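Have a look at the structure that comes next, please.
As you look at this complex, bear in mind that one protein chain is not there, while each of the others sits in place.
Letters are used for the chains, namely A and B, taken in the order the chains are written, and counting of residues starts over at 1 for each.
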Amino acid sequence: MNAHGPIPILRVGSNLLTTVHIDLHDTVAEAFQQDVLLAIERTGATGLVIDITGLEEVDTYVARILADTGRMAKLMGAQTVVVGMRPEVAATLIRMGYMMEGVETALDVDEGLTLLIERQAKKRRST
Amino acid sequence: MVETVQSWEVPIAREDDIVLVRRKARALAQERGFDAFAAAALTTAASELARNVWVHAGGGKAIIEELTDGYRTGIRMTFVDEGPGITDVERVLQGGFSTARSLGLGVSGTRRLVEEFDLQTAPGRGTRVVIVKWTRF
Partner (left out) sequence: MRTLRTRLGFDQRELQSRRAFFDIQDEDLARLAELRELALKHMDDINEEFYTHLLSHPETKRFFPDDATIRRVKRLQREYFLGLFEGRCDLEYVENRLRVGAAHEQIGMSPRWYIGAYRKYLSQLLDRFTNELPVGEGRIGYDSVLKLIMFDMSLAIDAYIAANLETLGRHQAAIRELSTPVIKVQDRILLLPLIGAIDSQRAQQVMETVLLRVIEEKAKVMIIDIAGVPVVDTKVADHLMKTTAAMRLVGAQTILTGISAQVARTIIQLGVDISAMPTLARLQDGIELALSMLGQQITKAST
């Protein structure tokens, strides 16, 4: 899928999967957000999995980029799940008082996709 | 008695320098046997404070020091800028400012990640933040 920034975005069924493996700062962060939103627009994806297994630290700036991206995606009808957060990253954010409320999480990519697919199935059944 | 074993100075003149400061902190923490939790706490604190220097003062510098008290290794990081300073220090330390530009939670949260924290600032006189983290027993 076309991306302007260095972070690739893959399509998995009706969901998008992106793996953040480099520092989300400055222009990279902006390009990432832009690429994700454009991909949702183009594909009509209803879910987005952001895999952050590769991030050794997440400061409040990066946490906010992730949370904002999730909120923006939601405005476009796509549910976001952040997956693969490392134990030390989670502990650090919590100690700083940053709970990342409003961001859905799962253990890994598999769990994240399963969560989205189950939710989408439930939604289809109820409508 | 705490002594400095070696020290490095990293200028913060561009946003990319925040990454350099953090990498230096991480490399040192890992070399000196900080566990994953302590290393993440230190590097995240470094990241917050370096960003603070960049966003609020447009630049400055970070001094990274390896310390020893004879038994344990410590890492001291000093962030210095000549920016506008902070007017309401108390509020910043309590995390009162949660603006989109990250001051507030960044600084107050950082305090909870390290063993020692010192902030000196005055309006128009710049800001100096010192943090220290030690290896655990």
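Keep this in mind: contacts are C-beta pairs under 8 Å (C-beta built on N, C-alpha and C of every residue); 3 or more make two chains touch, one makes a residue touch a chain.
Everything numeric here is computed off the predicted structure, so don't read it as measured data.
Screening A:50, A:65, A:78 or A:100 for touch with the missing chain picks out A:100. Listed by residue number, the positions of subunit A touching the unshown chain are 83, 85-91, 93-95, 99-100, 105-108, 111-112.
With the whole complex as reference, residues 3, 5, 37, 68, 70-72, 136-137 of subunit B touch the missing chain.
FYI, only the chains that are shown with their structure count from here on.
Note on chain placement: the centre of subunit A and the centre of subunit B lie 28 Å apart, centres being C-alpha means.
Those residues of subunit A that touch subunit B in the shared complex are 23, 25-26, 56-61, 64, 86-89, 91-92, 95-98.
Only residues 15-16, 18-19, 22, 26, 36-37, 39-41, 43-44, 47-48, 51, 95, 100, 102, 105-106, 108-110, 112-113 of subunit B touch subunit A when the two sit together in their complex.
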